[in-house]
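The structure under discussion appears below in the form of structure tokens.
A single protein chain has been omitted; all remaining protein chains appear in their positions.
== subunit A ==
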Amino acid sequence: MSNKNPLTFQELLFTLQKFWSEHGCVLQQPYDLEVGAGTMSPDTFLRVLGPKPISIAYAQPSRRPADGRYGENPNRLFRHTQLQVILKPPPADVQSLYLESLVAIGIDLRQHDIKFEEDNWEWPVGGAWGVGWQVMLDGQEITQYTYFQQCGGMDLDPISGEITYGLERIAQFLQDKDSIYDIVWTRDAQGRELTYGDVRLHEEQQFSAYAFDYADTAKLWEHLNLYEAECKALLDRAKIVFGEGSKAEGSGARAQGSEGDAADALTVLRFPTMGAYELALKCSHTFNLLDARGAISVTERVGVMGRIRNLIVGVAKVYAEQGRLTARVSESAGEQASVVGA
């Protein structure tokens, strides 16, 4: 490779995080639930909704049970790591900024072939789509760039730019490794190399076995149904809470500034939409496990995906509405404060 001292896997992560931190991003920790991609973390899926700008970056371990290969395939993983960057709204020439990040991790652009190939992204279960590019580096897809257009079936305004780096692929590329498991993760105090395999192989072996051989499909179906039921119940409650909340405001209760009103605002603010989202994510992951286990027929598949779509899109709609209501309440609170101050 062009670089004689390529970054280790963890240095790669540090460097990209530092790069985006220096470009004004909030650095967030990985989301602590099973997700199939960084997009599904609420730091992307929910934050792209509504008008509030945000720049945020986080590594996200992404679980795809069906992609597991018991650690025997050098290029496929049950769980890989994405570095997700959300820029809302995206800067004008985001591609140049992205190329700078490649330089930061030691890629000499003039020594490589980089192409931006048109690639439009779609996640029907999340009612989400966008347009963008896949970035090809010497024939390897290393990043996906998307201008988010819709999420939860709603037009986004402003839109968000999403950069998803495939960290294992980039590390393989930097270190010129044929197998993911040979990637140097780090060096210990004595300078000895610890590989990706040293750190993660046993996870791949055990989780592949779980997904393909051990997972109890009857129990998984039960889990799915339970998570779904609780999520639905919350969404139904949201309809009542937000329905009343908006009515109360429309009736002019705001002007009176009664105590009941404040409680309503607090109820809206504290309504656990994010809890509902976690339940929906649980459903999604359970579905993936069932799928890997071969427990979902093609006919059933469409139906179950429709159920999960209803949850996820439902959460997005509630979250957007909650954001609107909360913003109005704090706006009016601000007005009152200024009146008092005067």
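The criterion applied here is as follows: contacts are C-beta pairs under 8 Å (C-beta built on N, C-alpha and C of every residue); 3 or more make two chains touch, one makes a residue touch a chain; residues count from 1.
Quick note on the criterion: contacts and distances are computed from a predicted model.
Taken from the listed names "Glycine--tRNA ligase beta subunit", "ABC transporter permease", "Ferredoxin" or "Succinate dehydrogenase iron-sulfur subunit", the protein name that UniProt assigns to the chain not shown is "Glycine--tRNA ligase beta subunit".
In the complete assembly, the contact with the undisplayed chain comes from A:Asn120, out of A:Asn120, A:Thr217, A:Thr267 or A:Ser330. Of the listed positions A:Ile159, A:Ala215, A:Ala276 or A:Val329, the one in contact with the omitted chain in the full complex is A:Ile159. In the complete complex, the hidden chain is touched by one of A:Ala92, A:Ala189, A:Ala218 or A:Ile240, namely A:Ala92. Mapped onto subunit A, the footprint of the missing chain covers residues 1-2, 69, 73-76, 89-90, 92-93, 95-96, 99, 109-118, 120, 130-131, 137-140, 147, 149, 155, 157-159, 172-173, 176, 178, 297-299.
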